[in-house]
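First comes the structure, then the notes that go with it.
Note that one protein chain is taken out, while the other chains of the complex remain in position.
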Amino acid sequence: MSPKTPPNVLITGFEAFENDETNASWEVARALDGSICEAALVRAVQLPCVFGDAIERLDEALRQWRPRLVVSLGQASGRAEITPERVAINLDDARIADNAGQQPIDIPVIPGAPAAYFSSLPVKAIVRDLRAAGLPASLSNTAGTFVCNHVFFALMHRLATLRPLAGTRGGFVHVPCLPEHAARRPGLPSLALQTQVEAIRHLTRTALSVQEDARESGGQIH
Amino acid sequence: MSPKTPPNVLITGFEAFENDETNASWEVARALDGSICEAALVRAVQLPCVFGDAIERLDEALRQWRPRLVVSLGQASGRAEITPERVAINLDDARIADNAGQQPIDIPVIPGAPAAYFSSLPVKAIVRDLRAAGLPASLSNTAGTFVCNHVFFALMHRLATLRPLAGTRGGFVHVPCLPEHAARRPGLPSLALQTQVEAIRHLTRTALSVQEDARESGGQIH
Amino acid sequence: MSPKTPPNVLITGFEAFENDETNASWEVARALDGSICEAALVRAVQLPCVFGDAIERLDEALRQWRPRLVVSLGQASGRAEITPERVAINLDDARIADNAGQQPIDIPVIPGAPAAYFSSLPVKAIVRDLRAAGLPASLSNTAGTFVCNHVFFALMHRLATLRPLAGTRGGFVHVPCLPEHAARRPGLPSLALQTQVEAIRHLTRTALSVQEDARESGGQIH
Partner (left out) sequence: MSPKTPPNVLITGFEAFENDETNASWEVARALDGSICEAALVRAVQLPCVFGDAIERLDEALRQWRPRLVVSLGQASGRAEITPERVAINLDDARIADNAGQQPIDIPVIPGAPAAYFSSLPVKAIVRDLRAAGLPASLSNTAGTFVCNHVFFALMHRLATLRPLAGTRGGFVHVPCLPEHAARRPGLPSLALQTQVEAIRHLTRTALSVQEDARESGGQIH
């Protein structure tokens, strides 16, 4: 009978986007909601695929759950693997409109903030552990310049500057499409929801248990 | 107590190849072995990844099971979807050695046989039905020139020339890697075994029930 | 003053297609028109990108020039190299309409003809010689199912069945886009016209001088 509340892990996913009816990132987050991972409780929150609004919703969730760990998920059409992102850049440059019809071009996510933040997830250890578990994963050096990077940058800025979040680790992870998406867009790689959920469960465990990131090569020549 | 024996469906898959410990094609075939599909009984047979021997093993299975339908499966590293093959060509040209160390270069699969055979599976209907079921699929116009095409060509030659197999439909289908393979070869697309098994079950159903193939565009410009 | 007429080499290219104003295959053929290669005279002929009409124009050219060698060129958006095609299949299956608005689906190029013909160009020697000259090339096992394959199949059927063409070698070669095409379709590989012209000049020389094709591995696993 422990009187202690377990710490929270916040996992965010996005609402559906463009012509899709579902978004892999939210399906994964939702599947993990309420589960226990390394004695922490997973809280899933859906973010709108809208510049600005997505950050507001994230802020609410940060205030509400005071998480020890934040994993933001986004769907990356065309990628075949689970890809933890290494760096968030202070730039919005939308190739297409967001779900509210906004299309910001070349403006900072947060004026006056640094040009970039690195993820504070142990990204190398995550990739190593996922592969060891038979799950396809690679490190990514760009989260793009759309709402995913927007949320990622805002998250890292909060973690770096807000007192109550001192010590909270966080980062962004892109996941592939689901088979149902690929069925409508021939040629696209995809991974079953079950595979993705298993991968994000593993990733959360590594993020909660590994203190020092692995020092393994994971770079890209270009 | 029905005195009638159900018709057989033969599904072949390959043994592991190169440095892998498993082969998606055999894992899928094995998972379907013994199942009932449209009142037919699925018989799974593993083929060696060896020029010549693979055809011998296929011949044995054809004699033993007198199948109404034959679906030969092979694993295609790098493809992201279930890809029914359209055409088998009378050519062995091995980029690497097979599991017995053979590497035939530019010789016919069967001397004197035609240059090619088209699949007798309803390939367009199969792709249509898989996509409708939310499963990623595309038609392929080349099965390569390795053991997969070798088996495909021999199969179609048997179906075209052997009396007892008159009326038997058959063809070849490439399946993607499993996640466990992609975990060891970064960047590779993959699909969970469960997704693949579901797809081949659907495909078998379509192959048994559709008489006339769909007339939908599925071609490639090049 | 030689009383002997030099033998002809026929090189065909296609007219522009879809939204392009030029077609790399015709630009290359045109650049070589009238040149001398291994004591043969190059005759360039433009084919319409139209099922049926393209073959008629090819037939006229074959009658007019009685070539010793025929190299049909086509542009392959998305390919990065010069790709000699290995096999033509007896199938028209148009993913999009041709320049006359026709879109045949799953009909033979020539009813009653064989399922396929192999190129009679020394395709392995061609790839070997191009690479040795510092020019990017790979063998292709599918010419698609559009007008390119249509012309390729008809050409090989003529060479196989028409008496006056006995001894004439021929085949099909896909070439990449030009940089000007890639400038309008981001992400597409391309090669400068000059690079392509040099490659097809090399290829013609190999096709005229090599009797026995090289026995080097050039196959694809799938």
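We call the chains A, B and C, going by the order they appear; numbering starts again at 1 in every chain.
Note that a contact is a pair of C-beta atoms (placed from the backbone, for glycine too) under 8 Å apart; a residue touches a chain by one contact, two chains touch by 3 or more.
This one's a predicted model, so the numbers in the text were calculated from it and none came from an experiment.
Q: Can you list the shown chains that the absent chain is in touch with?
A: For the complete complex, the undisplayed chain touches A, C.
Q: Out of C:Asn23, C:Ser119, C:Ser190 or C:Thr206, which touches the unshown chain?
A: Considering the complete complex, C:Ser190 is the one touching the chain left out.
Q: Of the listed residues A:Asn141, A:Thr161, A:Gln194 or A:Ser209, which contacts the missing chain in the full complex?
A: A:Asn141
Q: If the missing chain were put back, which residues of chain C would it touch?
A: 80-81, 130-138, 179-180, 182-184, 186-192, 194-195
Q: Going by the touch rule given at the top, which residues of chain A touch the chain that is not shown?
A: Against the left-out chain, chain A lists 74, 76-77, 79, 86-87, 89, 91-96, 103, 105-106, 114-118, 124, 141-146, 148-149, 174, 213, 215-222.
Going forward, only the chains that are shown with their structure count from here on.
Q: What chain pair shows the greatest number of contacts?
A: Ranked by contacting C-beta pairs, first place goes to B-C.
Q: If you average the Cα atoms of chain A and of chain C to get two centres, how far apart are those centres in Å?
A: Whole-Å distance between the two chain centres: 48.
Q: Could you work out how far the Cα centre of chain A sits from that of chain B, in whole Å?
A: Roughly 38 Å, centre to centre.
Q: Take the average of all CA coordinates in chain B, do the same for chain C, and state the distance between these two points in whole angstrom.
A: 31
Q: If a residue has to touch 2 or more other chains to count, which residues of chain C qualify?
A: Within chain C, no residue touches at least two other chains.
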